[in-house]
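Here it is, the structure, as structure tokens.
One chain of protein is taken out of this complex; the other chains stay put.
To keep things simple, chains are lettered A, B and C as they appear, and every chain counts its residues starting from 1.
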Amino acid sequence: MIIVLKPNPAPGVVEHVLERIHALGLTPHLSQGVSRTIIGVIGDEDKLQVQPLQAIAGVEKVVPILRPFKLASREFHPEPSVVDIKGIKIGGGHLAVIAGPCAIEGEELLFEVARRVKRAGANILRGGAFKPRTSPYSFQGMGKEGLQLLRAAGDELGMPVVTEVMDPRQVEVVERYADILQIGARNMQNFDLLKECGRTRHPVLLKRGLSATVKDLLMSAEYVMSEGNWQVILCERGIRTFEDSTRNTLDLSMVPNVQGQSHLPIIVDPSHATGRPELIPAMAKAAIAAGADGVHVEVHGCPEKALSDGPQALVPDQFDRLMDELRPLARLLGRTIDVCNAQTKEPAACAPAPC
Amino acid sequence: MIIVLKPNPAPGVVEHVLERIHALGLTPHLSQGVSRTIIGVIGDEDKLQVQPLQAIAGVEKVVPILRPFKLASREFHPEPSVVDIKGIKIGGGHLAVIAGPCAIEGEELLFEVARRVKRAGANILRGGAFKPRTSPYSFQGMGKEGLQLLRAAGDELGMPVVTEVMDPRQVEVVERYADILQIGARNMQNFDLLKECGRTRHPVLLKRGLSATVKDLLMSAEYVMSEGNWQVILCERGIRTFEDSTRNTLDLSMVPNVQGQSHLPIIVDPSHATGRPELIPAMAKAAIAAGADGVHVEVHGCPEKALSDGPQALVPDQFDRLMDELRPLARLLGRTIDVCNAQTKEPAACAPAPC
Amino acid sequence: MIIVLKPNPAPGVVEHVLERIHALGLTPHLSQGVSRTIIGVIGDEDKLQVQPLQAIAGVEKVVPILRPFKLASREFHPEPSVVDIKGIKIGGGHLAVIAGPCAIEGEELLFEVARRVKRAGANILRGGAFKPRTSPYSFQGMGKEGLQLLRAAGDELGMPVVTEVMDPRQVEVVERYADILQIGARNMQNFDLLKECGRTRHPVLLKRGLSATVKDLLMSAEYVMSEGNWQVILCERGIRTFEDSTRNTLDLSMVPNVQGQSHLPIIVDPSHATGRPELIPAMAKAAIAAGADGVHVEVHGCPEKALSDGPQALVPDQFDRLMDELRPLARLLGRTIDVCNAQTKEPAACAPAPC
Partner (left out) sequence: MIIVLKPNPAPGVVEHVLERIHALGLTPHLSQGVSRTIIGVIGDEDKLQVQPLQAIAGVEKVVPILRPFKLASREFHPEPSVVDIKGIKIGGGHLAVIAGPCAIEGEELLFEVARRVKRAGANILRGGAFKPRTSPYSFQGMGKEGLQLLRAAGDELGMPVVTEVMDPRQVEVVERYADILQIGARNMQNFDLLKECGRTRHPVLLKRGLSATVKDLLMSAEYVMSEGNWQVILCERGIRTFEDSTRNTLDLSMVPNVQGQSHLPIIVDPSHATGRPELIPAMAKAAIAAGADGVHVEVHGCPEKALSDGPQALVPDQFDRLMDELRPLARLLGRTIDVCNAQTKEPAACAPAPC
């Protein structure tokens, strides 16, 4: 930590700061120049972090040197972490392909999409039972009944399932039915929810908030990990910027950026990031080329009737084509897409007619 | 709602869209031009909002016309709402002056600040008992004990008190001790928390999220109101932008912007918005000049030892000077600052020595 | 400047950095801790700024300490600068009220608006002759003829005039007709234009770019000043953010923020910032309350026929009411609005009929 004093500090300011540092059992290094005085403190920065030295009258700024997260950092765990969910690995060269409808709307729709995405090569099934909606008048999800359908679909197809948990009070029921707990972008700094998920032993899929920096995201992962749950999978899903022709702005550079600082696997959700189906395949490929540990894609049998986020869903045929492009790309880049082993009944051809 | 089709729509697309609209019991208006076809639907836009017509193949975009919120809108309630908390009014020309420490850290510190801000003219006391902190290793608040101290300070001084609630499970205990429930910026779209607060009969202070549009904020207010609790006070506290010399960017134009669309009172928090004490007085004055229904300012007896957000707190002497400037400004602009009536013991002089 | 090394630097890295610093004639201060090594250099930071020490392999980051601008800084010129244009002062307690149409469209329209804004209390007349338009197919301004009309209006009314210069080749003709050269937001980092304006002896009104930080703006002022022209007036006109219900987001906190770092006067343009006439008066008042040295407001006799930015213009009656509100506010805050002295012919009543 470096403390920069304002020009011409009042008498006693330097001594006051030094005293505060010594009182913490740390050793300051004083550098006095013609125009500025700076005080470096190297050591247990945590002790200083809880001291708002910046609030001292003559202090101009305090520059932290060490990263504020520990358990999530590369320094702490130099090798990439691999999360293993019933044999499907994420990280360390293994790609997650998470696909399914935005919301679970009913048994038939869910199972049809599930069979199609599995056949195409997805290895984790997604679907929302509790839905965070901007409007109180929108469909809020099927709740527990949705969880049961998702579990049934996962069991039939031998696919691990992931679903969002929005409220600490839902953690208990969600962990009963799901293999992975998803924390949505709007809840990335819902700290009580982070802690509650940290107390389970289920992997957590943590989505980046719309205005969260990379550091914020890693601090939220630290919340989960500090409760003892180290199985955190990060997810980039676009940030909010001035550009209004896409739903959000996908920040792909955060993939190698995170990988340089953290051992946690990181996947990319081009569906929420772009909100436009015609951009999703290009962004899924770019994510893999950027080094992401997987993708998260929404697929719906009939987007124009979807109860949530229909306009951004791929139809199963589009998802088939995307997987046909992702597979050789993954192979070229030395990455593996684990395959779910259970037998799958052949899905009936997806008829556009009933849509 | 207006549906714009892509150029040269495939055969059947126009008919398909019209059919979907008729099926909802609505009447479409078709306008076919040389280069584009547009379909207007005027009527119960809600019925259409749940229909993702944008997902239909030949549709380029769907432009909503009506506002998605109702209870929060001016159309629904043309006069400004006034929230009355134990005789202190907010809105309709009455200004809230909410002041106090960021976190409740102990009895002595709290009572000293409370007496000082009351004497200076604040009419609502604030203090955090449950603290949303970016790091799991930071001080997380005193919890229930903090609530009890806040209540005691409010009772002694005759001031209504406001404190943050972070988790739906905390609502019960917070409403027992506090007069106003604050929902913080990071929880603005914690929909379960919004609903739970909507089920109480306590006024809710709803802070704008860091990346929330004005519309998003009003939709979150709608969540609270749709549960039956109409006493919502909005709060602008800065949004996240590229400018890094302030903690956030205070968006004051949202004050008249909200007032044009909604009847709800709206106050401004220059402390979190700027993060720099030297900018707070100017922004508090600007907020009142912009028409805000109050300000929310953090005050601490010794910021350099504060356990949370010390660097952005005013000291009591600075708050005194701010109030000396706000009073004539409010008077010029025809606004009233209600006064808490209970007798206040004279605070001892704030000695910088023990700080 | 502080150089932070990566953990466990390779042998020779520390020595290499120290050597580079010594070679510049500066003295480094080395602080070696358990987890990090930092090197402080206090002295002529300019010498270091041209050295990309951050590019050295073992260096993690370089933290500058001193401000990169000099002539624009408070340290260099502690008192606020006052720009005096033909007796109208800006800064040091004197408020500029700059008003007029976005574009000069013809003699009659210009003179009518000019008379109205002068009568209402504006003390500087604005109007665009060279117009930066997003589309090549939009009205691009009247050019030199427009300049002549503006000069004539200013002369008749005894008002100084300001107009935008977009191209270094236009500086010569614009300085012949105008009293103040305006550099628009899109040209804030058009460095050749900045230099060319810096070579004139006309005051320069420098508008903040849509994505410019406060530091960027002051660096652009430094460009003008480093050519010998110290008469720079800064202007906040909104930055680009995710909020889409206003044209831009007015960042009023930058007013006291700039005033803490720089002696230059700073005014606010609520017209471009909001793009919505109903928000302009509130933001003009807020600007003055925040401490701005003036406002810049677009006024048009018939906005619905304006050739540029009509939807954001006030009509003269609205401007009258705004000035009636600004005057007592300025008085309360101890600020003066200088008055143009020339006799003004009484403007004919503005008839909405011909509009």
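The definition used in the following text is that a residue touches a chain if its C-beta (ideal position, glycine included) is under 8 Å from a C-beta of that chain, and two chains touch if they have at least 3 such contacts.
Remember, it's a predicted structure, so these values are computed and weren't measured experimentally.
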item: Touched by the hidden chain, restricted to displayed chains; value: A, B, C
item: Option from B:Gln54, B:Thr213 or B:Thr241 whose C-beta touches the chain left out; value: B:Thr241
item: From C:Asn8, C:Gln54 or C:Asn341, residue that would touch the chain that is not displayed; value: C:Gln54
item: Residue in contact with the excluded chain [from A:Gly25, A:Pro78 or A:Gly260]; value: A:Gly260
item: Absent-chain interface as seen on chain C, which is shown; value: 20, 46, 49-56, 68-69, 132-139, 166-169, 186-187, 189-193, 195, 209-211, 216, 219, 222-223, 226, 239-240, 303-307, 309-311, 313
item: In chain A, positions touching the absent partner; value: 211, 213-215, 239, 241-246, 249-257, 260, 270, 273-274, 276, 278-279, 282-283, 285-291, 328-329, 332
item: Where the unshown chain meets chain B, residue by residue; value: 2, 4, 7, 29, 31-38, 40, 42-43, 63, 65-66, 75, 240-242, 244
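Keep this in mind: only the chains that are shown with their structure count from here on.
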item: Closest chain to the centre of mass proxy, which here is the mean CA position; value: B
item: Separation of mean Cα positions, chain B and chain A [Å, integer]; value: 27
item: Residue numbers of chain C (touch at least two other chains); value: 241-242, 244
